[in-house]
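Structure provided below as structure tokens; questions to follow.
A protein chain is absent from this complex, but the other protein chains hold their places.
Presenting chain A:
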Amino acid sequence: MLSKLNRNRLRFAYLMIIPGFMLMAVFVFYPILYGLPLAFTNYSVVDEMKWVGWKNFDRAFKDPIFIKSIWNSLIYLIVVPIIQLISILMAILVNNRLRGVQFFRVAYFVPVVTSMVAAAIAWRWMFQGNGILNYLLQSAGLIGKPISYLAEADVALFAIMCVTVWKGLGYYMMIYLAGLQSIPSEMQEAARIDGAGRAKVIWYITIPLLKPFVLLCSLISMMSAIRVFDEVYVMTAPLPGAPFNATMTSAVYTYEKAFRDFDFGYAAALGLIVSLIVMVISIIMFKYGRKGGMSYYG
């Protein structure tokens, strides 16, 4: 039985949740629920809507560009472990009590607050045949001929991934930094007294204790990677997914179907398929990434 005080607190808590929940209900949950039946129609906003059954899904599984876009989105997941690894190292670095460390914390965070469109345009220039990247690599003697990174089908997607990694590091670094600061210092001190070196402390103490944060960051990062849109759309303009769909991701293709072709029913079906894929990956991540934090030692 809850005491009267606790009951009042609980009521107050619910009261505080209601406004946010209402906003979510109107702008998030309702569109989701509306999107589900939409996937079974030929909805185009401007024409009469008809129920088409499983036709959109049938079309999706036979659509080579959609299959390619899903594949590209899955390849894009490569950024997830890369971002986690680098941002953990960055967090450890800026967690030191050094003079001027605040500057580095801010500097690493700058890409996060930079507009993705502006950043993507700048990166696009850098990746051009006569861009600064080729200039630097050629000056260092690492490459002979300049490479058009965004025009080479085998390279373009990875070039765009670099932008995602660059942009995301600071954000995840901040989460890991918060995680690091929540780790009780006694455990690390105890390990040091027992003779563990700096690397061993990081590997056996810090990272296992950060595991709940790794799971959280990986999940957010995974969802962002599968939904990647801005970088691809801006860097491959005026032909989204260029060259010849080598960089087409599921979000860009869904957007193109919805807002270029007004094929909202089909786009909703594509969105549903992608969300099911995200769900499966998330369940796997939950299953294998759950153990961590203090439970690691339990």
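Convention: contacts are C-beta pairs under 8 Å (C-beta built on N, C-alpha and C of every residue); 3 or more make two chains touch, one makes a residue touch a chain; residues count from 1.
Note that contacts and distances are computed from a predicted model.
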Original post:
One chain isn't displayed here; going by UniProt, is it "Monovalent cation/H(+) antiporter subunit G", "TROVE domain-containing protein", "NADH-quinone oxidoreductase subunit C" or "ABC transporter substrate-binding protein"?
Top reply: "ABC transporter substrate-binding protein"
Subject >> Absent chain, residues of chain A that touch it >> reply: 28-32, 34-36, 38, 43-49, 128-130, 148, 150-153, 156, 219, 223, 226-227, 236-239, 242-245, 251, 254-255, 258-262, 264, 267-268, 270-272, 274-275, 278-279, 282-283, 286, 290
